[in-house]
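Heads up, one of the protein chains got dropped from this complex, but the rest are sitting where they should.
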Amino acid sequence: MPDKTRQKEAPLRNEYLPDQALVLEVRELAPGIHHFVLEFVDPVLRENFSFCSGQFLQVSLLGIGESPISICSPPTQQGSFELCVREAGNLTQALHRLQPGDSLWVRGPYGQGFPLAEMAGQDLIFIAGGIGLAPLRSAIDCAVCLNDEFGELTVLHGARSPDFLLFTDEYETWRQSGRVETIVDEAPPGWRGQIGVITALLDLVNPAPENTSVLICGPPVMFRFVLGRLKELGFEDTRIFISLERHMRCGVGKCEHCVVESFYTCRQGPVLSIEQIRGISSALR
Amino acid sequence: MAYGYDAHPALRRWLLELAADYRVLVPAEKGGNRIFQEVGTTDALVFGLAQDRTVLPAKKAFLPPEEMLFEFSAGRILPAMPLDDTIVFGLHVCELSADRLLTANMTHDRPDFHYLVRRNGGIIAGVSCRRTSGCFCEKTGHDQIVPGDFDLFLDLDGCPGWDSAGTGEQCGGGAKTSVAQPRLIAGSAAGRKLAASAPFPLENATGAIRAPVAAASSKTWPLDELPARIRDSFGATIWDDLAARCLGCGNCTIVCPLCYCFYTRDETGLAPETGRRLRLWDSCQLLAFARVAGGHNFRESRSERIWYRFSHKFMRMQETLGHAGCSGCGACFHFCPANIDPQQVIADVLEVTDSA
Amino acid sequence: MKIKLEHVTRIEGHASLTVMLTEGKVHSVRLKYEEGARLFEGLLRGRNFFDAPTIASRICGVCPSVHNITAIKAMEQALGVSVDPVTDKLRRLMILAQWIQSHTLHAFFLALPDYLGAESAISMASEHPDEVEVALALKKLGNDMVFVVGGRAVHPITTRVGGFSHLPPVTRLADLRHRLEEALPPAMRLARLTGELDMPDFSRKTTYLALVDPDEYAYYTGEVCSSEGYCSTPDDFCSTLREVVRPDSTAKAGLHEGRGFFTGALARINLSHELLTGGAGSILRDSPHSFPNYNTFLNTFCQTVELVHAMTESVRLIDELLAGDLVTKTPEIAVRAGSGVAATEAPRGTLYHAYTLDDEGLIVDDNIITPTAQNLTNLEDDIDLFVEQRHDWEAARLIEGIERLVRSYDPCVSCATH
Partner (left out) sequence: MGGLSPASGGRLRVGIFSLTSDAGCQLEFLNLADDLLALVRAVDIVHFPMARTFNQNGPFDIAFVDGVPARPDELALLQEVRRSTKVLAALGSCSSFGGVPAAQHFHDLGDLKKYVYRGMEDLDTLEVFPISRYVRVDLQLRGCPASKWEIMETVTALIAGRLPQLKAYPQCVDCKILENRCLLLEGLPCLGPITRAGCGVVCPSVGVPCDGCRGPTEEPNLTSAIEILTRGTTYPDLIRKFQKFCSLAPEYQEMFDRWRGLV
């Protein structure tokens, strides 16, 4: 018989096995973007599940595939968690057919979230382009919930058109802790809000760099402009955090898809400070 | 090519005996190639241990090109249980060294269950190396291996007849025992146990086993400096020159003992409730590797992809695991239709970063 | 009044029937092969001799192996290359396998539903599960034979001018032999059943043309002979065969000595039935039909008889192959100018490939004559007589009968319009 003496005493954890979660609610936030409220089927997991804002899950449907999706609800929420998914390809299209009562499968949480604890006492600026609001919404809600611990909150959200502005029904709540500004690339006649690129919102709010952290998530093109503007405004690299997107398969640093020069987006990221990626030109593509 | 081992009746018998309890892989010939094959699956049972590289390295035994992560049926997940009964026989020093590093990679941080179940339950046995054309393990620091990083080692030093004469007789195979006996060196308890039934004398390891020195003297690389040098070389024209030659065919990474990237895929039958999630070898040299839904590609150009491959080996693995992610086996060079030679690439990197 | 049946179904390719009616009765019918021209003969010009077999194979997805091998034989003739016996045997095996593939497909999947009152072979599966299972197994067996020898079930890849680039493993051949033997009794049963089906009473004596070889039921060698006593080499025959170009059709129609003729299983059986081996001969003798026979509808039955023959022959060939050493010598090929003509028996009849090469081995002239094209004139004559004899039938019934008649030819429109 094969000799088993070499097997490790501590049982190995099989990272690739997902857990089942039930869809409690679904709603369409914008064309092709759905918001899911979920709960784990396993009561122990439901109870003990914990994560940080900015972390993601590997979400899958059996027979369809698996993809990284950020958790968009705050860690403070008990019993359930939420995802916000944009239809993009195989899995995300299939997710859009889910109804309450259906299940999906998740493993995680993975990656490094926003270091909110370190930001205690500071003003926070959230800059979100499109679906990038999903991970930030977790942090915003968290900050809103722990209102006393932070200074003023500013949410800047840009979208393709007014239809694509996300979580609009929550802006009032957020505004109680600070400011929410939105801007769109283009709008139908009658739109009274801002039109233009998101940096225009920065100009509008003209934030002071002192004692402020910036949390950013959005498409790569947005990063460059926003970071350029923040630099002009005098923000320090250590205070700016971005959440990166890369092709990902395993979520645990084994499949190699998400590497950016010397870090794994899935393990060291997706949230990184500009300080951490300084000099890595390929990080901001 | 004649391999001495075929004719060694005792070795043959022993491996066949082991094959009753284990899946035993040995390098054997198939259609003009050497590949790790399962003892018992070929009639010929040709063992060729000492020369020439196999097409796929031993990694295929522990990280199969396609493997099931789990099955599912009617909304239930049935985990795959990888088999842990593999013996791979006949790895050269660089391959043992690569195996050690690959295992370290799969162990650190979040361990890879499927690989480690197979690997930890498996047994690897090395064999003396006669060097293969285009190999350069002394440059990458993979030219020695310490006991503990292998289970068994078949030491053929002093047995030249084994891999040239094709009879095995000159070396403990028959009458002419005047030449030194092959000996087994045990590196682990499992190896020692296995060796109990072996037809060769067993010795306890005394120190590191080294690969023979390269014929042409070659300078070793400044491995500690390489991460910085590779980083600095990003965007240098050497990568564009390589990109002009590279076909992007993926051969190099598939044959590399230290490449392990994968993608996943779900598969279902005509009844969609049942199916499997698979993981399959991928290659960073393929265009779609870093592409995301919607079409944006984070490594659009071939030159970036090639840089990425070398950065993984000489920068990232060196930085995270303390060893170069290249064993120096030369397989990628051997199988590259465009003749891209990592020795030349590193020489070029050193040169362009010297002048910088 | 004119009715157009856009698609004669359950044939290989796209053919339409245009039926002229007066007072509800059919008075004339026109069959048309409705596929665009692929111009293969033109495309082959300027190509290398060694590429022609690969390209020619794409003329037809149902009988690619025969196109492939016939092209190879013609090239070998043009270049004066001769091959060893093992190569010949493997090629023969591929042609027989092609018969098994194609005859099974036609007889059981395409034609049989007509006689069993089924809409398709698929719907036959519920009422005749055993028969459908046998047919599927036979199809798979034929596919696997071509796969083992040719490297792929459709469009073989191991064959080439001069020999094979890869030889089948002995174990795979032995396995095929075993499967052939196992499949033989059920195949014979199906063939017998087909012989007992109620075939339309229709007879029109025409000229029957096929390869004839005194030593065997010909398919790979032999002379082209007719039921009227004409005999010649494929080369000479090719020059007497006329292909008529029709103004509105991409298919040419064959004429021999100014008249239509029949080529295919019925012709082969009419000319060589004494040479059928194994159970095939007895199935033929025990059937209610006598041969030579002039009822075109029996072509389907003849195919099933040939299926059994091909299986028996394959077993014999595999035995011969296994008895000797399975090795081939690849002859040196000296490229030179020349021309070659080859004929083999494709499932649907005699297939001719003729090539002329220049001194670089590039094709300067070529001609490919397919059975379906050859048969077109004869099929039209059959339709005319069929309609004439049944002028009092209801149009729908008559059209269905014509469709069956067309199907019994097993026409391959792709071949016809290559």
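Letters A, B and C name the chains as they come in the text, with residue numbers starting at 1 for each one.
The working rule: a contact is a pair of C-beta atoms (placed from the backbone, for glycine too) under 8 Å apart; a residue touches a chain by one contact, two chains touch by 3 or more.
All figures in this text were calculated on a predicted structure; none of them were measured in a lab.
Here the chain not displayed is in touch, across the complete complex, with A, B, C.
The missing chain, though absent from the display, is touched by one residue of B:198, B:246 or B:329; that residue is B:246.
Touching the missing chain, out of C:143, C:207 or C:282, is residue C:143. The missing chain, though absent from the display, is touched by one residue of C:25, C:58 or C:289; that residue is C:58. For subunit A, the residues touching the absent chain in the complete assembly are 63-65, 89-90, 93-94, 97. Residues of subunit C that touch the chain left out of view are 7, 9-14, 34-43, 45-48, 51, 54-55, 58-62, 64, 105, 109-110, 113, 119-122, 125, 132, 136-137, 139-140, 143, 151-155, 157-158, 165-166, 245, 247-248, 250, 252, 414, 417. The set of subunit B residues touching the chain not shown comprises 30-33, 35, 54-56, 65, 243-251, 254-255, 265-272, 275, 281, 283, 286-288, 302, 335, 337-338.
Simple rule for what comes next: only the chains that are shown with their structure count from here on.
Centres computed as Cα averages put subunit B at a distance of 52 Å from subunit C.
For the pair subunit A and subunit B, the distance between mean C-alpha positions equals 39 Å.
Centre-to-centre spacing of subunit A and subunit C amounts to 64 Å, using the average Cα coordinate of each chain.
Among all residues of subunit A, none touch two or more other chains. Counting partner chains per residue, subunit B shows two or more touched chains at no residue at all.
Every residue of subunit A that touches subunit B in the complex is listed here, in rising order: 1-8, 12-18, 20, 60, 62-66, 88-90, 92, 103, 105, 220, 245-247, 249-250, 252-257, 259-262, 267, 281-282, 285.
Contact residues on subunit B toward subunit A in their complex (touch as defined above): 21-22, 69-70, 72, 75, 77, 79, 84-85, 106, 109-114, 116-117, 120-121, 123, 188-190, 193-194, 227, 231, 234-235, 260-268, 272-273, 275, 277, 279, 282, 284, 289-294, 296, 298-299, 304, 308, 311-312, 315-316, 319.
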